[in-house]
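As you look at this complex, bear in mind that one protein chain is not there, while each of the others sits in place.
By written order: A, B and C. Residues from 1 in each chain.
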Amino acid sequence: MTNMALGKANSSKAPEKHKVAVLGCTGIVGQQFIRMLDGHPFFETAALCSSRKSAGKKYRDAADWAISGRLPAAVENMEITEPEPDALARHGVGIVFSALPSETALNLERRMVKDGFFVFSNAGAHRMNASTPIVIPEVNPEHMSLAGIQASRGGGFIVTNSNCTTAGLVMALKPLMPFGLQSITVTTYQALSGAGRNGIAALSIVDNVVPFIRNEEEKMERETKKILGSLERDRIREAPVEINASCCRVPTRDGHLESVVVELKDDAGCEDVSRAFHGFSGLPQQLDLPSAPHKPVIVSGREDRPQPLLDRDAGFPDRVKGMAVTVGRIRKKGEKINFFLLVHNTIRGAAGTCILNAEMAVKTNLIQQSL
Amino acid sequence: MTNMALGKANSSKAPEKHKVAVLGCTGIVGQQFIRMLDGHPFFETAALCSSRKSAGKKYRDAADWAISGRLPAAVENMEITEPEPDALARHGVGIVFSALPSETALNLERRMVKDGFFVFSNAGAHRMNASTPIVIPEVNPEHMSLAGIQASRGGGFIVTNSNCTTAGLVMALKPLMPFGLQSITVTTYQALSGAGRNGIAALSIVDNVVPFIRNEEEKMERETKKILGSLERDRIREAPVEINASCCRVPTRDGHLESVVVELKDDAGCEDVSRAFHGFSGLPQQLDLPSAPHKPVIVSGREDRPQPLLDRDAGFPDRVKGMAVTVGRIRKKGEKINFFLLVHNTIRGAAGTCILNAEMAVKTNLIQQSL
Amino acid sequence: MTNMALGKANSSKAPEKHKVAVLGCTGIVGQQFIRMLDGHPFFETAALCSSRKSAGKKYRDAADWAISGRLPAAVENMEITEPEPDALARHGVGIVFSALPSETALNLERRMVKDGFFVFSNAGAHRMNASTPIVIPEVNPEHMSLAGIQASRGGGFIVTNSNCTTAGLVMALKPLMPFGLQSITVTTYQALSGAGRNGIAALSIVDNVVPFIRNEEEKMERETKKILGSLERDRIREAPVEINASCCRVPTRDGHLESVVVELKDDAGCEDVSRAFHGFSGLPQQLDLPSAPHKPVIVSGREDRPQPLLDRDAGFPDRVKGMAVTVGRIRKKGEKINFFLLVHNTIRGAAGTCILNAEMAVKTNLIQQSL
Partner (left out) sequence: MTNMALGKANSSKAPEKHKVAVLGCTGIVGQQFIRMLDGHPFFETAALCSSRKSAGKKYRDAADWAISGRLPAAVENMEITEPEPDALARHGVGIVFSALPSETALNLERRMVKDGFFVFSNAGAHRMNASTPIVIPEVNPEHMSLAGIQASRGGGFIVTNSNCTTAGLVMALKPLMPFGLQSITVTTYQALSGAGRNGIAALSIVDNVVPFIRNEEEKMERETKKILGSLERDRIREAPVEINASCCRVPTRDGHLESVVVELKDDAGCEDVSRAFHGFSGLPQQLDLPSAPHKPVIVSGREDRPQPLLDRDAGFPDRVKGMAVTVGRIRKKGEKINFFLLVHNTIRGAAGTCILNAEMAVKTNLIQQSL
């Protein structure tokens, strides 16, 4: 871990790209990492890691490419390895993107941090650790400083992004914070890809809806409070909002739709809320990060939108499609504001935000390229 | 209209069956009427009415039979007629089941009432009239007295049943009334059949969810308040509950799933609520009406139920399948109770409740067979 | 195995029911066995067997009931056991219905036969053995005599039914044999349930068709030739027909559709073929077996039928629904006859035919109840 340094000024000469590894490279989120890292201005995919079953195979043989867009030529023939910290270090890898299942992530990511890697993880394993931030860069970039604190203790750090449904939700809640967000009732219509390649049997879901996703409601409730929480020195104090989540699986391929009802302290009308969504922008937009969409939240004017099929790829320009959240059907009912939101679960809800976190870490000099 | 009488005692000898007509007989709800009326102990299908397009054809040729169960042999060759009150009266028809579209229902049903017919209508046209009740027999049988008041002015009456989503909702809310129901947030996953045979184009919904069903949220909100309202002489006073509905179409064939969050005045726990559901029973069960399920609300013990595919045909015994509402996943979150419910939209949510209303009217002597 | 005897005359007094076991009772085909055996006039379900994982559990807890119709009350609380021949014999079981996976079936069924059981198997393991018949009772009941030959060597016997697609195909080909069947090109649209509960991941098939089902085309080709073959003493001589099969999975839940093109020696027209289908009947109809549909092949007159959704439950009366094959769109093109057929894959294509075979064995005294 000698090729990285924290907190130093950027070298004046054009920095080389950071070498990165993708852990859990064959699954859907792993594939999104690979797609979004292809030709990335900051990062170069130097290693693809997976379990023993795939190790030793060429990527194109081990992974049934199953997402939109072509399998990048640069990785087609790359050999998959098991995630060995020493070997990764020898290859010059300093940054690790993790699409591991939680059970595997728990120990492996911890070991990676100890060995000095900067781990950006989509896994749930460490999200609720006090010292680990869950960062959605447009929403709570300041929580990233917990990563600096981790690193200051020696070694690297873990930065997680949230559960996929939460990512979409907090993107829409953040612009409403100024109105005094009190409570949230959220009900989801979640896509198949959220459960992984073989997560849902066709006979379970064709002509059906399943009103249960294990631990999902709990995750939404606690992660939302943490992300919207305030940073107090080295701790995050949970946001004092009430969250009530109900989660269902529906037979769509990609894109989680969420029906949201919020109580606001201020008497905000639909126009106010719409303007707040429309005007929302964050640090990624300010820093012009490569994976930042010009508008992180898009307000649809159609009466029957957002829809998974039509809005999951929202995000301008084209290379960041899937990074914008679309909201629509803003309605005031009594004191409450209702709306729907749509988030691409494996892009903004997973790989995309994870990469955006790493871009922010680089651009803010939390991670530096050594000479 | 001489073969019917209101309020007189039943004849002592075995009454003949009441002759009924089905208006709008070729659509999905029309087909459910025909299926449920086949071999009915009270009613005999004497006329099948539809628009000019189908009139003159044999039923089996005009209607593509599209629901579970066989096309009853008794109506296969019945000729479809246009809905002419005089002709219906000549055939001895006194009771009319209407599955008409609202636009057609508006005038035709009114004329039918004037001509002395007892109209049980699934159409939305007259639901919100002050003198027309919306009746779900397990929930508000006392509202049926408005029908008597209508008839006492000369002519027949209209009794409506609610919108399909509302039917399921009020069946689950009624048992919670003793706990002091304050507010309801309901989010729906509605099946394709709710929009009729050709209501939704496949390209609009395969791999998609559409978060908009025209007027549905408004209907749920106002019909629920009316049904749960109290009868004050010849008027219904809306129930003072707050209702917030969000409605979506999903690609299931039949069965509306609803996620419900309720605020109760009393501090009821999940056990209390579950017991209330389980113990719920109404006048149809007391009167042992032919279309009444033994248990109108079934509490599922599985963690991932109710599901449209598995629970839409709930209802015991078999001849009333689709007449029971299934609830599950009862959870307490803060002060609120969350649960899911599943209602078969074209049976309990349409034809089935409409027939149950007529059965109740017969059994309570609101409609009598003349000698 | 003392309570069974081959070839003796039936006792004069009302015979007790034959006690049967269902192996592989939790899967979809296992569930169909249980449904069809409920209240069966010949058979009584005395044992439900499954793998170690489910053994010891009550049936209702081990099996997620996933087929149409209710879980029969009689088996709800029956305890699942591992398939131990000795224990089964102690329970008086003489007949075994097997819905085992082929790997498990291979040895277990062989052992069962050695121990004297009469095994009716839906598994593919033994189908192509020279001494084991594949019987579709309407098509080749005479092949059942191979079972007698097996039993005459001591022990019981195995009778298999065919692969699900083949079952539908041969039902439609048999009536065409008199026209001099020369060659068959068959292309399939196979339902999800054909692959078992978890056989197909939703992401593989929603908005997709998969043009490959491992070994399916080979099975169709060789099983069809065997079933249509002629019995020559203790051997079956394959039918000299050319068969060309192409098999695809489509996202329907149940019901395999097959497009069939046949070459006939005789110059038969559509009318001839239609009449042959319509007039087709076999031994099960003659013997009035409990699971025999009145008409084994139904000719649909509609231009757009058969369809999986509408025709999979064909079969009269209701208790044998799914046992009839529906054909339609009979067209002559040049010298060839084209048509479509639809077979319920887990009923006529699996459990139903298996039970029909056992019924035939009982009714023809191949299996006798001892006193």
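One rule holds for everything that comes next: contacts are C-beta pairs under 8 Å (C-beta built on N, C-alpha and C of every residue); 3 or more make two chains touch, one makes a residue touch a chain.
Quick caveat: nothing in here was measured; it's all calculated off a predicted structure.
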Sole residue of C:D207, C:D234 or C:D288 that reaches the chain not shown, by the stated touch rule: C:D207
Which residue of B:R253, B:R275 or B:H294 touches the chain not shown here: B:R253
Candidate in contact with the missing chain, chosen from C:D86, C:E232, C:E303 or C:D318: C:E303
Touch with the omitted chain, as defined above, among C:R35, C:R253, C:K295 or C:R348: C:R253
Omitted-chain contact residue, chosen from C:T187, C:Q285 or C:N365: C:T187
Positions on subunit A contacted by the hidden chain, ascending: 66, 70, 206-207, 310, 318
Residues of subunit B in contact with the chain not shown: 66, 192-193, 197-207, 251, 253
Residues from subunit C at the interface with the omitted partner, ascending: 185, 187, 189, 207-212, 242, 244, 246, 248, 250-253, 257, 259, 261, 303-310, 328-329, 333-334, 336, 338, 340
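Going forward, only the chains that are shown with their structure count from here on.
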Same-residue or different-residue interface between subunit A and subunit B, half as cut-off: same
Interchain centroid distance [CA atoms averaged], subunit A/subunit C, Å: 50
CA centroid of subunit B to CA centroid of subunit C, Å: 41
Chain centre separation (subunit A, subunit B; CA means) in Å: 45
Multi-chain contact residues (two or more partners), subunit B: 207, 310
